[in-house]
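If you scroll down you'll find the structure; I have some questions about it.
One protein chain is absent from this view; the other protein chains keep their places.
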Amino acid sequence: MSNTDYLLAVEDITVSFDGFKAIEGLNLYVDQGELRVIIGPNGAGKTTLLDLICGKTRASAGTIRFKNQEMTRMAEHDIVRAGIGRKFQTPSIYENLSVFKNLEVSFPRGRSVLGALAFRCTDEVRERVRAVADEIGLTGSLELGAGLLSHGQKQWLEIGMLLMQDPELLMLDEPIAGMSARERELTAELLARICRNRAMIVIEHDMDFVARIAHKVTVMHQGKILAEGPMDAVKADPRVIDVYLGH
Amino acid sequence: MSPSELFNIVAMQGFAGLSLFSVLLLMGLGLAIIFGQMGVINMAHGEFMTIGAYTIYLCSHLAETFSPGLVPYYFPLAILLAFVAAFAFGWLAEWLLIRHLYKRPLDTLLATWGLSLGMQQGFRSTFGPKEVSPTLPDWLLGSWSPTDGLDIPINGLFVMVITLAVCALVFLAMFRSRWGLRVRATVANRAMANATGIDTRRTDRLTYAIGCGIAGIAGAAFTTIGSTGPTSGSLYIVDAFLVVTFGGAASLLGTIASAFSIAQVQSISEFFLTGSMAKVLTLSMILVILMMRPQGLFASKVRR
Partner (left out) sequence: MNACFERAFASRHTALILLMVLLAVVLPASLDIFRLNLVGKYLSYAFVAVGLVMLWGYGGILSLGQGVYFGLGGYCMAMFLKLEASDPVSTRIQSTPGIPDFMDWNQLTELPLLWKPFRHLPLAMLAVILVPALLAFVLGVAMFKRRVSGVYFAIMTQAVALILSVLIIGQQGYTGGVNGITDLKTLLGWDIRSDSAHYILYFTTVLLLGLVIHACQWVQQSKLGTLLLAMRDKEDRVRFSGYDVASFRTFVFCLAAILAALGGAMFTLQVGFMSPSFVGIVPSIELVIFTAVGGRMSLVGAVYGTLLVNLGKTYFSESFPDLWLFLMAALFIGVVMAFPDGLAGIYATSVRPWLLRRRTAALVAAPVPQDGNPASP
């Protein structure tokens, strides 16, 4: 339980579902300003790991510390308020609201019942929405219903909603799934831009994309960490090759 | 109080609990299949029970009018007919109504409530507003006294036997038949079941109809205990839902366990309190436990 310099320190974390251990004794450390990519075959426990960090799933054992603060018992919304943002695998946006409203709702003020009743869309909020919309390339679609966006734009909108909260740790689950080559390109640039003042954890399958964005890569297999390091080193690791190419 | 009297009281009390257990379980079984396996809220469940009860009444009436000699024997056949009648109505209801609403559970609830209102008025128009009772064969009346001072009512035993039989059949069907396999596959993963060639729509219809048919048997069995009126079914519906929810919706074993515990609490508290306060106590206990453990007694932790 020592304090660390790491932004996020996951130690000895284990989670089991009816005896099946989806994650077992896992350690993960993420630095300030780091962009970490987690790869691994299906069922390796990548999404479960994100679920654990953001509180969607509760750990059976182990600790998760964010800025040296224990998170394992915290309510989901408190974890978010502590500075951790999470994007889901399939775009999760409010399809019936306009893009503007989607972003406005994500603005981190008026989060209590009374606060929400008293909340006013001030110039400050509007400016922030414009700035984020600019970042994710949706300035022209602010008044559009979010349900009318293309799949790629929905992914960006959800990233934008997270940016509204200005989290210190941003976790993205397969952000480029279903995107065209051009959209992937733009997303890689977007991630590189927004990573400047925050740490990120990204789950991704596309190796070219991973090589392009990752500072460091973690390979998971059967609920454990198989290898960790720079992309080139990980790629050359015989155990990783074994897992990916089969026995 | 002599030891034998005390034993008699305990035995009768225990029997009352078991009897209530079989009633609750019989009510809950059909619902557990429809709600637990399909996720459909069938508010008309009680009315399907009433269909079964009226079938018995009709059969007894026919037997009396046309061949009084058959009166002792009509009952088993009538129970079968009760199943068939409720099954047929269930099939029809699924085709006309339920299948359009699978993705909207709350709307299904309202629509089936409407269905139950319509059925109640249908009963009233057909059979009249008064409660009716079938003429029961002699072998269902009276009681059995294994020792002096101990009276076990035959009709209670009969309901228990029916419950056991239905339970056994449901378990056999669920875990040994093709239908059961299809139902379990559909519950586990509808899209995948579809892809492996299971006609999930047909499975749904059959499941719903079988659930309704079991409700029909339950209604038929209850004619041995009480009379039947147009709104009899609505008395059961909340209890039946609580039995299923309390047990853990997707688990038949849970339904049995919850029917048993609810029946015991209810019959024991009825011994000490008035009927209505016992009911209040039982319901409140279920509610409090469900608030602490919303998934019910039996629920599996699934990785999502």
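A and B are the chain letters, set down in written order, and residue numbers restart from 1 in every chain.
Here is the rule we go by: contacts are C-beta pairs under 8 Å (C-beta built on N, C-alpha and C of every residue); 3 or more make two chains touch, one makes a residue touch a chain.
In this text, all values refer to a predicted model and were calculated from it rather than measured experimentally.
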| item | value |
| --- | --- |
| For the chain not depicted, the shown chains it touches | A, B |
| Among B:Ser4, B:Ser125, B:Ser143 or B:Ser177, residue touching the chain not depicted | B:Ser125 |
| Selected residue (touches chain absent from view) among B:Ser60, B:Ser232, B:Thr245 or B:Gln266 | B:Thr245 |
| Contact residue for the chain not shown (choose from A:Lys21, A:Lys101 or A:Lys235) | A:Lys101 |
| Hidden partner chain, touching residue among A:Gln32, A:Thr139, A:Gln165 or A:Gln222 | A:Gln165 |
| Absent-chain interface as seen on chain A, which is shown | 54, 56, 75-77, 80-81, 85-86, 88, 92-97, 101, 104-106, 108, 110-113, 116-119, 121, 143, 158, 161, 165 |
| Residue numbers in chain B that touch the chain omitted from display | 39, 41, 97, 100-101, 104-111, 113-118, 120-121, 124-125, 234, 238, 241-242, 245, 274, 276-277, 279-280, 283-284, 286-287, 290-292, 294 |
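Keep in mind that, in the parts below, only the chains that are shown with their structure count from here on.
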| item | value |
| --- | --- |
| Rounded Å distance, chain A centre to chain B centre (Cα mean) | 48 |
